[in-house]
Every structure is written in structure tokens, then in C-alpha cells.
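Only a single protein chain was left out; the remaining protein chains are all shown in position.
When the chains are written out, they are named A and B in that same order, and each has its own residue count from 1.
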Amino acid sequence: MGLISKGDAKAFELLVARHQHAVYNLALRFLSDSDEAEDVAQDCFIRIYKAAATYTPDAKFTTWLYTIVKNLCFNVLRNRRQAVIVSVDDETLPELPAKSEDPVERITRQQVREKVMHAVSMLPENMRLVVIMSKFHGLSYDEIAGIMGCSVNAIKLRVHRAKAILAEELSDLKDETHGN
Amino acid sequence: MRNTIVILLTALLLLLQSGMASGFDRSENNRKRWQSMSPEEKRRVTENYRSWKSRPPESRERIQRNFETYRELTPEERQKLRDRYRTYRKLEPAGKERLRERLHRVDPHSDRNSEEMTRQFRRMQDIPPEERMRRLERSRLWKDLNNEEREIYKKLIFLNK
Partner (left out) sequence: MDCKDIQDNLSAFMDQELALAAEESIRVHLGECDQCALQYAKLLKGWQALDAWDDVTPPDRMQRKVLDSVKPQRHALSLRRVLYAAAVLLLVFGTAVYYSGQKERLAQDHLAGSKSPVQTATVGDISEDEIIANLLILQEEDFFEVLDELVKIDELPLAEEPSSPTKEPARSSLDIVLT
């Protein structure tokens, strides 16, 4: 970060190359929209670049990075909600349309993936983000607590609840794949 | 006769009042919304305003007409169009242009008023998506689409099943 604050373009390029995959995938899983994920990732790195001069390493860099991504993702959700409130009298967002389920249909990995994505998207926002950071980014509960700004116990509780919800939502998965 | 005139005048007055009140409420809501916006959002809206001002009048009229159509739709119908828009945005600019051209072939007279647009939208919802998809797959245009576009077109048609 020190090099970036001195205008070292190569250092910044390296930082983007190293973290873009994680940043993009976190935003993509959370927002389920590739355009918005791309925007979030870009904004995130631009913010880092701008803030490089004032960055003080009191926390791990990745904690800071993920905190920025989290904030940007929540901004996107807020904008989406505003857009819906502005234009739709009824605020409730419809559920994703139920997928047609044919028992003899072959359950491909893609379909399992879709079911998983759907199940995760059903989780409350804070819980969803915690699950994504824990499961896909391998962050510790301590680190997630630092990013989310809450206690470690609160994070554990969210993960535990999420596991129970996902267990219910995905309970039929095995039977379907067996039918394959 | 006199009674009828009184009733008609009263109704007219009430109608005017309610129209004015709703107009007033709307502009008041807009003002509140504007005041509660962050500087970043205001900047974005102001940019949109500049681009809005630089549009030719017919383009502005079209957007205005589309907005009026949207206001006539039910929340569920609005949501359908919003979901569809999210998929539509995934098309590359060239793909969007091709889609636009194809849609123009469906209806070269694109100046439907908002009432006609709403009616047409509702009529089309009566055709099952499977039937629409079947027709699409048989059409010549399907052959010109690349795989990515086919997926998007499928989604656009099936999204609101």
C-alpha cells in the first residue's frame, strides 16, 4: 500500500491482479448480477487507490478490502430497493420463478449449482454475506466479525442458522441426483 | 336538469381537486426524495438530466410515454418488466441493436400510445411462454442467434413464467 500511495502503478496493478478474483466473486455471489459485481469490483479498487495515502495498517489488508466490498454491495442493494420503492407501489420483491421440476430430468451439476444459488439467495442479506465469506473465501469468524462490525458470537449464530436453512432448502438434492 | 348540472359540476370540481392534490403530492414526494438523496445520487440524476435535455424531443416524448405506460401497470407487471430489464442489460450493444431491429420488424409503427402498449403487453401474457418459445425456435431469426444470445432470448421469454 505504501508503494501505491507513492504512485507506483506496478504495485497497484499487482494488487488488482491478486485480489480481483476474490472481490468479483464475493460481489457476484452476493448480488447475483454480473454487471453489478463488475461495478462493485471496479469501485472497490478505485477506492483503494484513492485511499492508499491515508491507509493505516491497523487491520489486515484483506479485512479492509472485504469491508469495502461489503459496503459497496450494500449500497447496490439500497439503490435497488430505492428503485423498487420509487417505481413499484408494492415493495415486496417476487420470489424467483419456481423452476420446472421433472423427476426424470437429468440433474446436472449446473442444476445443482442453480439450486444452491437459489437457496443462498433466499438467505437474509447479512446471513448470506457471512455464509459467502465463510464458505467461499475461507475467512475466519474473527475476521468476518471485523468486516461486519459485530461480535464473533453473532457471526457464529448467523452461520449456524444459515446451515439449518440450507439443510432444509437443499434436502431434496441428494434424492434428485440419485435419480440421475 | 339543474340537479344534473350541480352533480356534474361537483364531480368535476372533485376530480380537479383530486388531480391537483395527487399532482401536488407527487411533486412533494419528488422534492422530499430529491432532498434525501446523497450528493453522489444527485450528481448521477443531474447527469441524467443533462443527457435528457440533450435528447431530441421525440426521444423525450418516447421516454415520457414509456413512463406513463409503466404507471398504468400493476406492481406484478412492473416487476416483470424490471426482471426482464436485468436480463436485457446483459446483451452486448451490438446484440441490443439487433434485438431492436427485430422488434421493429414486429411492429414498425413504434408510436403506440401508453394505453395500446399496456393492452398489448397484457394480451401477450395470455400466450403461454412455451408456445412463444416454440414459435421463436421455428423462426429464421433463431438461426442467426449465437448461443449466448439464444440463452438470453430464452430467458427474456421464460423469465416471467
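We take it that contacts are C-beta pairs under 8 Å (C-beta built on N, C-alpha and C of every residue); 3 or more make two chains touch, one makes a residue touch a chain.
If you're wondering where the values come from, they're calculated on a predicted model, not measured in any experiment.
All shown chains touched by the missing chain in the whole complex, by label: A, B. By the touch definition given at the top, subunit B reaches the unshown chain through residues 27, 30-31, 33-34, 45-46, 48-53, 59, 62-67, 69-70, 81-82, 84-85, 88, 99-100, 102-103, 105-108, 110, 112, 117, 120-121, 123-127, 132-136, 138-141, 153, 156-157. Where subunit A meets the omitted chain, the residues involved are 7, 9, 12-13, 16-17, 20-21, 24-25, 28-29, 34, 38, 41-42, 45-46, 49-50, 82-83, 86-87, 109, 112-113, 115-117, 119-120, 131, 135-136, 156, 159-160, 163-164, 166-171, 173-174.
To be clear about the criterion, only the chains that are shown with their structure count from here on.
Contact residues on subunit B toward subunit A in their complex (touch as defined above): 33, 70, 75-76, 78-79, 82-83, 86, 89-90, 159-161.
Residues of subunit A touching subunit B in their complex: 33-35, 83-84, 86-90, 93-94, 97.
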